[in-house]
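Of the protein chains in this complex, all but one are displayed in their positions.
When the chains are written out, they are named A and B in that same order, and each has its own residue count from 1.
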Amino acid sequence: MKPFEYLRPGSIAEALAAGAAPGAAYLAGGTNLLDLMKGGASLPDRLVDITRLPGLDRVEPAADGGLRIGALVRNATLAHDPGFARAYPAVAEALLSGASAQLRNAATVGGNLVQRTRCAYFYDPTSACNKRRPGSGCDARGGENRLHAVLGWSEHCIATHPSDFCVALAALGAVVEIAGPAGPREVLLEDFHRLPGDAPERETVLEPGELVTALRLPPDAAGFAAHARYIKLRERTSYAFAVVSAAAALRLEGGVIAEARLALGAVALKPWRAHGAERLLVGRTPGPEAFRQAAELALEGATPSGDNGFKIELARRIATRALLLAAAGTPERVPALPASPFSHPVGVPLHA
Amino acid sequence: MSLSIALNVNGVPRQVELDDPRVTLLDLLRERLHLTGTKKGCDRGQCGACTVLLDGRRINACLALAASCDGAAVQTIESLADGPALHPVQAAFIAHDAFQCGYCTPGQIMSAIGLIQEAQAGDDPERVREAMSGNICRCGAYAGITAAVLEAQARLENAQREEAA
């Protein structure tokens, strides 16, 4: 790691002041930032340790009737909160499918949002990467890119966003609360991450010095609790990033889909909310046919960015699967293998 | 720049002078406090060999900045046995041959203790396997590890029940 100045502010105001300096980075759980610093992909001059900021480690009812989750709440704490897991089961399942128990104990909710891509060329300081060094090129193109993006990529960057949590959050319409030098603001989580375009170095809508302080789940998000799943395909049974993943949530009324939510993971540089597919499902009877149509629509416009054409059909299938499982009903408890296709209940079809 | 942090290490309060904020909890333990039971396998949160309990929760010590642990309690493998008397998890690891080379073992054992305290897995082997998947064992002692965790957990629960009775 490059030498850095270590500051530990006691208030958000102090943190913002410290974080406004060029080269400053906020440190919370450190599970991603320290990894990047050790590999040389991130070289901050100053670490602003926000772990002692008061009031950011609470899960509490929001003023609008939803739920507010402080940015410093640890992933495991949130996932194991029984009330939370009951109301937002797909989010809990997504959290528990990510990384390992140790990492989930350290990683924070806010940090999850701002984690960086796992693209090996981003991680390798000697590779060309427009995200790490704007204008240097993209060595992932034409390189090892089996698992890279199939949606929303550009010639400048074909990386994906690695979060599981954010996929479920995007589906449920979560809101990100941000503090900054210009005052507090909020954005929808699905607008928080940016597609690469011609400026892949700008990964989120955060302005320099801005800090994620909380996440909010809107009041209607708990309405999907009875029919919500997160399903994740991995190259080993656990402790692996997604090849593709999907969060699906349904609100059924009288056997018909009243409202649907669908978001895909590991297909783009942001969690990919499929609004068109959601609209298509409204009023439909839940079942393989409708779900397959929705999945087709969700992947509309998908194109390979390399040796990864298989991910397009795979993403359709995982979207279909997640919808089938959501329709079958949320399990009593997060399965033993969270989000794994092998945690499949008997009686639910495997395919459309 | 020097900073002084307070750490409770295995029950003993310590004031640690850090001449460098880059020191991770793992390197602090191993290279400065010479508590070498905690192992470095990858240094990047990818193997679990460095698992310790921080304020009672299992974490990867390689991805924790020591400075950020100021005020925390750290528990390492060195704290478990009382002289020749092993902790039930340690004893179960021996009984089930839950290791071969032994290098991942301190991390496995600390992870198992964290898992048991989390009380999420119950007696379901599948949940134990999933919950222990953050600790890689290249020798492939997984069957023994799972059996050892289940047995030790049952033993600890029994002991707790007896204590309560």
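Please note the rule applied: contacts are C-beta pairs under 8 Å (C-beta built on N, C-alpha and C of every residue); 3 or more make two chains touch, one makes a residue touch a chain.
Going forward, contacts and distances are computed from a predicted model.
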Among "GH3 auxin-responsive promoter", "Flagellar hook-associated protein 1", "Xanthine dehydrogenase family protein molybdopterin-binding subunit" or "ABC transporter permease subunit", the UniProt name of the subunit that does not appear here: "Xanthine dehydrogenase family protein molybdopterin-binding subunit"
Option touching the unshown chain, where A:Gly40, A:Gly197 or A:Gly287 are the choices: A:Gly40
From B:Ala49, B:Leu63 or B:Ile116, residue that would touch the chain that is not displayed: B:Ala49
Positions on subunit B contacted by the hidden chain, ascending: 19-20, 22-23, 27, 30-31, 34, 36-47, 49, 76-78, 80-81, 84, 86, 90-91, 93-97, 99-106, 109, 125-126, 128-130, 132-147
Touching residues (missing chain, whole complex) on subunit A: 1-3, 40, 118, 120-121, 124, 126-127, 139, 142-144, 146, 233-241, 243, 310, 313-314, 317-318, 320-321, 337, 340-342, 344-346, 348-351
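Simple rule for what comes next: only the chains that are shown with their structure count from here on.
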Intercentroid distance (Cα basis), subunit B paired with subunit A, Å: 29
Contact footprint of subunit B on subunit A as seen in their complex: 1, 3-6, 8, 27, 29-31, 34-35, 38-39, 47, 49, 51, 74, 76, 80, 99-103, 105-106, 237-239, 336-338
Subunit B - residues contacting subunit A, complex: 1, 3, 20-22, 24, 43-45, 48, 51, 54, 57-60, 62-65, 67-68, 70, 111, 114-115, 118, 120, 124, 126-127, 129-131, 133-136
